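Apart from one protein chain that is not included, each protein chain of the complex appears where it belongs.
Going in written order, the chains are labelled A and B, and every chain counts its residues from 1.
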Amino acid sequence: MKFIVPVLAAAAIALASGTALAQPRTDLVLGVVLEPPHLDPTAGAAAAIDEIVYANVFEGLTRIGPSGEVLPALSESWEISDDGLTYTFKLHEGVTFHDGAPFTSADVVFSLDRARAEDSTNAQKGLFAAIESVEATDPATVTVTLSRPQGGFLYNMGWGDAVIVSEASAGTNTENPVGTGPFRFESWARGSSIVLVKNPDYWGDEVALERAEFRIIPDAAAAVPAMLSGDIQAFPMFPPDAYEQVQGDPRFEVVIGSTEGETLLSMNNGREPFDNVEVRRAISYAVNRDEVIAGASNGLGTPIGSHFSPANAAYVDLTGTYPYDPERAKELLAEAGLADGFSATIKLPPPPYARQGGEIIAAQLRQVGINLEIQPVEWADWLSTVFTDKDYDLTIISHTEPNDIDIYSRPDYYFDYQNPAFNEVIAELDVTADEAQRNELYGQAQEILAEDAPVVFLFQLPKVGVWDAKLEGLWENMPVQANDLTKVHWTE
Amino acid sequence: MSTEPTSPPVEGAAHFVRAAFSNVSFVTGFATTVLIAAMALVSFMWTPYDITLISIADKQLTPSVQHLFGTDHFGRDILSMIMVGARNSIAVAFVAVGIGIGVGVPLGCWAAARGGWIDEVLMRFNDLVFAFPALLSAIMITAIFGPGAVNAIIAIGIFNVPVFARVARAGAMALWPREYILAARASGKSATLITIEHILPNIASILLVQATIQFALGILAEAGLSYLGLGAQPPMTSWGRMLFDAQTRMMGAPHLAIFPGLAIVVTVLGLNLLGDGLRDVLDPRLRRAR
Partner (left out) sequence: MTLFLLKRIAIGLVTLLVASMIVFSVMEILPGDPARLMLGMNATPEALDALREQMGLNAPVVERYISWAGGMLTGDFGRSFTYRAPVIDLIAERAVVSVPLALIALTLSTAIAIPVGIFAAARRGKLGDTVSMGTAQIGVAIPNFWFALLLIYVFAVWLRLVPAGGFPGWSGGVWPGLKALILPSIALALPQAAILARVTRSAMLEVLGEDYIRTARAKGMPRRKVLWRHALRNAMIPVLTILGLQFAFLLAGTIIIENVFYIPGLGRLVFQAITQRDLIVVEGVIMLLVASVILVNILVDVAYALVDPRLRARS
């Protein structure tokens, strides 16, 4: 290997002297783990769709910014009536779709009505549930009337599922997405890559990149050499287990960010013995959270004690509720009449955090007499057997939707957790708009969950972003699933 | 194929042993196989460390006196894991070969004894199984029944069936026209009896050779399935499983991938040498040529 070094060094000098005059690069190859099934964010739940098109190709009335804040997008401003029921959006003018069609209030009416229609296949129909009517007041104004006040409405309108599409191209967006964003779709070599190019007619700030290629690299093992060999220059969702192989390399910027993914050891509260709160608490005591974080997220995850992101203002630190204490766990099990322990199965979906976390947790629970049989399952299988049919004992899963503590109040949710007191808090949240009051209610909800231990709260899923050290403007955190390229540029 | 009528070549065990142990391939292969098998057996009673205990603090240690092959991403001793993994890799391949012999040989012998449409149907069925890409079908089987060692065995075993059926049939077909078989038939013995008394002992050697080859392929197949995450599941381990866990960390900790990979290479090499040696010793035709 010795002979390589001088050659590279010489090349580096040559490059360095050349780049003083050259323009910064304007192309980027970015690695993504999952290939989207299609490119219409309003017709599928796959996060992989938003990771390509969100903010790049499609825009909504509002958008979510890098820190999870609501920012104006196609709507430059809005007014909310005092009763919180009427939203009046003022739209940007002079905006066109990529096919040349002008963007007007009619498109907003069409998009929102389409999303909430009876036969809609929008994966997040819940976002639009509070909408009673959408009306175009004039070409640049839209009035949305809600049936009940909804604190998070503007946030909801910033989701990828709520982007504005044109009626003319709505049917073909799956294969040829036409939006209003700063990049337009160029090509998709299935199984390989998706290419976006700069939209010269963009209404907003000009973007620096001329061409962006999203290279699909599903295999974690392949991601490392692809990055190290320079084939790709950015990998926003780098596999955490491979973190050590890029960390410390001066060629790369390695950024540990947070996501909205609360990673849980979910328990089937409707099944014995998990219907017993003492057993659930025993399991919470028996799980060594730090070791799970060390093993399943390479030590990068942030511990959580309830279902809330530590990045959120309303977060309450409840991680101390069940410190690691196998003796206490055994006592609680004995009190529940399970002194000899018991056996159960744990179904693990494909992501490494689940598979590795499951292995560690199984080893930990064995110490208190609980024998877990590990059953790896595919996503499709997990969604039908665990999520839909509730046919499981334990599972590990990261809930990546932002602000989703209300899932514990859903009547038929896969946790099968029932607590009227908790449901009341959530119901009150839904009709509360005042920020301080909301935070207070969120705090209450978190405490109830920590106390009841319907699941074991493990950690907030980390986002390991790796990119070329000369690249700037990629998101550090992932408040929504997106690779926003609007501010990305090369420094040389 | 030589067609001269001969009586079955029954050989003395002593002769066989002498011939075998003067064959370099056989000796090397036999020694390796015995060593690996011994390692797997010892792991039932003793391993340097308990592999069911996870100790993240000791993760990815490089080889040292305490841990000869280092530790993995969960801080488990790799040598101990290779010992325990040997059990699984061997068991999967062994049972899969067993399925192949248990189902394939009777089918092949039956086809050879009956001939006609039964032969035709069985062989077409064989072609059908062969026409399915083996790995793909194994993936489908694990997709339906869930990944795991047992389903890996079934998936690999199914593809051993036509292999053994074909080999057994070819061997038996060559024997049926022989005079001593014809004589046995004339004396009124049933086809089943003839197969058991005369055919099987004579095709045993080619079956044994084929078995070592399929055994080696089984180890590789198990490794491949486990590498895709479809084979042995924790807390059980196998060499393929270890490679699966190592793949993302290979750059930073190459020993995670190198030792289980070498274990596979050495075992498969040993089995193939054993098979080659056996063939040389057992196949009179080749011996004559030498």
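By our rule, a residue touches a chain if its C-beta (ideal position, glycine included) is under 8 Å from a C-beta of that chain, and two chains touch if they have at least 3 such contacts.
Values in this document were obtained by computation on a predicted structure and should not be read as measured data.
Of the options A:D219, A:E327 or A:D434, the residue whose C-beta touches the omitted chain is A:D219.
Of B:A40, B:A216 or B:A232, it is B:A216 that touches the chain left out of the display. If you put the hidden chain back, the residue from A:P37, A:P102, A:P139 or A:G270 that touches it is A:P37. Seen from chain B, the chain kept out of the figure touches residues 124, 127-128, 130-136, 139-140, 143-144, 216, 220, 223-224, 227-228, 240, 243, 247, 250-251, 257, 261, 264-269, 272-273, 276, 289.
In the full complex, chain A touches the hidden chain at residues 1, 4, 35, 37-38, 44-46, 118-126, 174-175, 189-193, 215-219, 221-222, 225-226, 228-231, 350, 378-381, 383-385, 387-388, 401.
What we mean here is this: only the chains that are shown with their structure count from here on.
Computed centre separation for the pair chain A/chain B is 46 angstrom, with centres defined by C-alpha atoms. On chain A, the positions that touch chain B within their shared complex are 219-221, 223-225, 228, 239, 241-242, 244-245, 291, 294-295, 350, 352, 355-356, 358-360, 362-364, 366, 374-378, 381.
Chain B contributes residues 52-54, 56-57, 59, 73-74, 143, 146-147, 229, 233-235, 247-252 to its touches with chain A in the complex.
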